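After the structure tokens below, expect a handful of questions from me.
A protein chain is absent from this complex, but the other protein chains hold their places.
Per-chain numbering from 1; labels A and B assigned in written order.
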Amino acid sequence: MTLSEEELAEERTGPGPARAAPPSRLRVVTGRFFASRQGRLGFAVLAVLVALACAGPLFSPWAYTDKDFLAFLRPPSAAHWFGTSQTGADVYAMTLRGMRRSLLVGLLAALVSTALAALVGAFAGYFLGWTDRVLSRLTDLLLVLPAFLILAIMSPLFGAGQWPLFVLMLALFLWMVTSKITRGMTISLKQREFVQAARYMGVPPMKIIFSHVLPNLSSLLIVDATLNVSAAILTETSLSYFGFGIQPPDVSLGTLIADGSRTAVYAPWTFWFAAGLLVITVLAVNLVGDALRDAFDPTARRSR
Amino acid sequence: MAGFLARRLLGSVLLVAVAASLAYLLAAGALDPRANYADRTPKPPPAVVDARLTELNLNDRTPLLRRYLTWAGGVLHGDFGRSVTGTPVGEDLARRAGVTFRLVLLGLVCGSVLGVLCGAYAAVRQYGWFDRLSTAAAFVLLAVPVVVLANGAILAGTWANDQVFGHRVLLVGGEYTAGLDAGFWGSLLDRLRHLALPTITLSLGLIAVFSRYQRTMMLDVLGADFIRTAMAKGLSRRRALIRHGLRTALIPVVTYFAFTTGALLTGATFTEKIFGWHGLGERLISSIFTNDVNTVAAIACLAAVAVLCASFAADALHALLDPRVLDARVRGAG
């Protein structure tokens, strides 16, 4: 609903003095984000990891499904950059494939769960009364249910190719805490005078939620989405570790770590490449999230 | 107040009932106990399997609703049914809860106390070397999944046994050495040797979380007016921070502690599994593999109860520590 500057200039009657374009919020936040060292570092690492996950497999002669029957459990070499596993699979190809899957699962689950949290929280907090009671009960119920157990029970449904369903279920158990925070902030936002002003002006509630409440929660939501990425990746990993997540032949970092931990003691490459990449990924995502939080909220002390 | 407590208790009981029922229905619908008999040699006759499944209230040929009602009726009398092997679920879980409790307790205490100290000190010396170091360490630790941490701890323990102690001091696998007869102190030592590595694994993660949380809370308090008042009285910065700052900043952390405790009861899955402790978390995994519907439902119920108890405990602690809570006046329907 923001009018572009050209339109504004057209609409305005009479010539006004030339004005410098005020810095847009996006640009300010981006500037502040990249001004922080951890923001730059996290972003760079994440970019490299994404590039590696997408383009990395192209450079390897091995696909993640290939098995080299001449090399079982071999240490890293020119032929197999990260070595091979017990079944002769190329660890490099598998790790990158697994990382791609983990990243994708993490990003999508975070996106879905944050959207859900925003909507549920904002509606519950804005309308209160019955809407709030129903939505809050639902939130409490999902908080009380042991997510790990439910996801594990449902794991047979996540058969080959069904990972989007897995993402949905993962998201379904990630949104509650954010939603509670969103609800609380919506309640206080509703008391804020600009929302009251809109109400007293006669702006319909839905419009207030989407044009005043949610945009003003965007910094919280963006930061939370970022941190949810790492939470989703870690949950996926632990589920997959026990065989409840991504199902073979598909691989994720979790399944790789599970397989690798059995041979970790005498064949460390089967474990540490996947584990290391996982740690680096989560670390980078957390750094980005923390830097974003600071960039959005300049008044907050920089927590580094 | 009594009315409010009763209402809240009723709400919690309802929530637990719904959660447990949901878990039971999901488990009964998705898990297939009949499959447990498919791989047996010799294959038992279907009639025997049927009879056995019916006896355990696991027969998928009985309508789901009837199985649920049977189960729910049992639960109301405190009977959580029997596991696939025919042992009572309640007893098994009670024993395992004890194991988990013994495993988690020390880690929880170490982790939260050290975490709070680290966080508070880091906040007081903001941007000092300790702050930077502990923040970096916390970030790394938060990114390491427990699996990796536990395996790392095992490797480090093995290395320490070989290189530092010269013999096996730190033990991996189980809660105690079976069949050891070394008197009370000997047994205690043996248990501690088993406890060391899992405790470190648990504490490290908790220290990371608690130090971050405490640091934020402490930083909030550091700028508070009452710290300035305390210093204007003539208190040293150190005393003002400890007496007035830390005490106030601890309140939210303590409530967080209660929640963590509740969650860890069924959440120490990895540590139990990897270190071979036969606790609740381990059962959670194995019950799914063995299609043990009753155990799954019982664990879900237990987890729900734990979370709700934790939230009660958090509120009670909050009220105990913060005099404002009990008399805060709330306008409106609240």
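Just so we're on the same page, a residue touches a chain if its C-beta (ideal position, glycine included) is under 8 Å from a C-beta of that chain, and two chains touch if they have at least 3 such contacts.
The rule is simple: contacts and distances are computed from a predicted model.
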item	value
Hidden subunit of the complex - UniProt protein name among "ABC transporter ATP-binding protein", "Twin-arginine translocation signal domain-containing protein", "Electron transfer flavoprotein subunit alpha" or "Multicomponent K+:H+ antiporter subunit D"	"ABC transporter ATP-binding protein"
Residue of A:V177, A:A198 or A:I280 touching the missing chain in the full complex	A:A198
Footprint left on chain B by the chain that the document does not show	1, 3-5, 223-226, 228-237, 244, 247-248, 251, 315, 318-319, 321-334
Those residues of chain A which, in the complete complex, touch the missing chain	1-3, 5, 7-8, 10-14, 16-17, 19, 21-22, 25, 192-194, 196-198, 200-203, 212, 215-216, 218
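We adopt the following convention: only the chains that are shown with their structure count from here on.
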item	value
Rounded Å distance between chain A and chain B, as computed from the means of their C-alpha atoms	25
In the complex, chain B residues that touch chain A	15-16, 18-19, 22-23, 26-27, 30-31, 126-127, 132, 135, 139-140, 142-148, 151, 155, 158, 215-216, 219, 266-267, 269-270, 284-285, 288, 296, 299-300, 303-304, 307-308
Contacting residues of chain A [partner chain B, same complex]	137, 140-141, 143-146, 148-150, 152-157, 230, 234, 237-238, 241-242, 244, 257-258, 261, 264-265, 271, 275, 278-283, 286-287, 290, 301, 303-304
